[in-house]
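Take a look at the following structure, please.
Missing here is one protein chain; the remaining ones are kept as they sit in the complex.
Let's turn to chain A:
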């Protein structure tokens, strides 16, 4: 009857994990030259946010937030950011698939171009958009004369500017998820009679849905906060192109309390986004 004993011994070693975890490892002290700058950096990042909370006119806040101007800006911001995110999804997911799953000459270069708006100053993006899609722009003049479509200084222009700035976030996020996903699922789908597009639609897309969602949230947050490209390409017309960030900037000169209230709203949105993504990123370490 040695078998049961053996198996019990095996269980004993298997459950050794938690015991080992209880053994406290000696932690060497953090060197001062690293600790001090680290703490200063932390304070530097948190202090402005704290100041925002401290100076918020909490008593007049409900009134500020329910004023028609704020509502108008908020509604416009949500509408434009959501539409821009939809544009990013429709164009960006296929682009990410192309970059992750196909081989073509200059793929690395294309990938670099796609990420360019990430590092481009948004104002420059706005100027570039004007030159491309403006009334006299490279493409814009044809849009105007053939279809009567004018993008600059319209709500559609806001969407274009935001999508331009936000799309790289989505493409990079989705491409990373695609690279991590097992391409053999697509092969399995193909052996079952699925075309490559059907395999993408019915197998790959559901598999990478979490990555697409994370990319979309990221793109949406970026679009919501867009300032430089928007004000350059779409201008600053209340109710038409004046989004929250533009309203905050203007209000700061005329009505600081309103600016603080609006900033608080944007801060709340950011925290909500972070909370929504915490499973994906904050536990990654």
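We adopt the following convention: a residue touches a chain if its C-beta (ideal position, glycine included) is under 8 Å from a C-beta of that chain, and two chains touch if they have at least 3 such contacts; residues count from 1.
Simple rule for what comes next: contacts and distances are computed from a predicted model.
With the options "Cytochrome C", "ABC transporter ATP-binding protein", "Multidrug resistance protein MdtN" or "Putative decaprenylphosphoryl-beta-D-ribose oxidase" in hand, the undepicted chain maps to the protein name "ABC transporter ATP-binding protein" (source: UniProt). Touching the chain that is not shown, out of A:67, A:145 or A:195: A:195 (per the contact rule at the top). Against the chain not shown here, chain A presents residues 182, 184-185, 187-196, 198, 202-203, 206-207.
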